[in-house]
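My questions will all concern the structure given below.
Omission of a single protein chain aside, the complex is shown with its protein chains in their original locations.
What follows is chain A.
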Amino acid sequence: MEILVCVKRVPDPAENEIAVEGGGIRRDDLVYAVNEWDNYAVEEALRIVEREGGSVTVATVGGPEADETLRREMAMGAEKALLLSDPAFADADGLGVARILAAAVRKGAYDLVLTGAMADDGAAQVGGMLAELLDWPFASLVNRVEGAGPLRIGREIEGGAQEVSDIDLPCVLSVQTGINEPRYVGLRGIRKVASAEIPVLDAAALGVEPAAPRVRRLAYFVPETGPGAELLEGGIPEVAARLAGILKAKGGIK
């Protein structure tokens, strides 16, 4: 099975406090990582190929620095990578990104496209848009993939239940965390792919005309909220004792 996995370089939520400055995100000291959901998607692709044969390609829309993201996913085991990069892609909205990815998919002969369920903007939109542009069937929040086509898939729905369906190939699936345990990537793996050739495809190579975005971010802000929590200050033993007292008073200790 030929599988394309769409991945994204995002600020690592575990390493960053996202700060707003003049209506924008302060970017200078952000630490970046691969979008958490995408690692599950790449892992699932690798497992499908281990089972059914074929190969895994990872693709990203981004600047030159996204090369690092592709190499990390290659170190996980993806055979090939595509960097979809052009200054004209800079203000693409979700649909714009989906169009760029759709052009890359059409240039290949893929049976299956996987994306992460969502990324840093929480929009969860690119997979579903990509499927529609390709006129392929789609499922979001996928937490189980079996078979070789049609695939037997599970989707996560509310309350921890799973919706089971069969889906024809080719299709697009957006993958939810917990579907597998992404394999560990060691330094050795990273070194092995350090000199791998990664083709860069720009707007001309892909044949996409960037369209004016219909959804635009105007500004970031930190919301005015209520007083929030009363913060207990002091040394650890003192705070622990006060907290224990509060928990007891509120019926939290039985």
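What we mean here is this: a residue touches a chain if its C-beta (ideal position, glycine included) is under 8 Å from a C-beta of that chain, and two chains touch if they have at least 3 such contacts; residues count from 1.
The rule we apply is simple: contacts and distances are computed from a predicted model.
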Protein name as given in UniProt for the chain not displayed, "Response regulator", "Cindoxin", "Electron transfer flavoprotein subunit alpha" or "Iron ABC transporter permease": "Electron transfer flavoprotein subunit alpha"
Identified contact with the non-displayed chain, of A:53, A:186, A:207 or A:252: A:252
Selected from A:145, A:171 or A:193 as touching the chain missing from the view: A:171
Residues belonging to chain A that touch the chain removed from view: 11, 13-14, 17-18, 20, 25, 94-95, 98, 117, 120-129, 131-133, 136-141, 150, 152, 154-168, 171, 174, 177-178, 181, 214-223, 225-226, 228-232, 236-237, 239-241, 243-248, 250-254
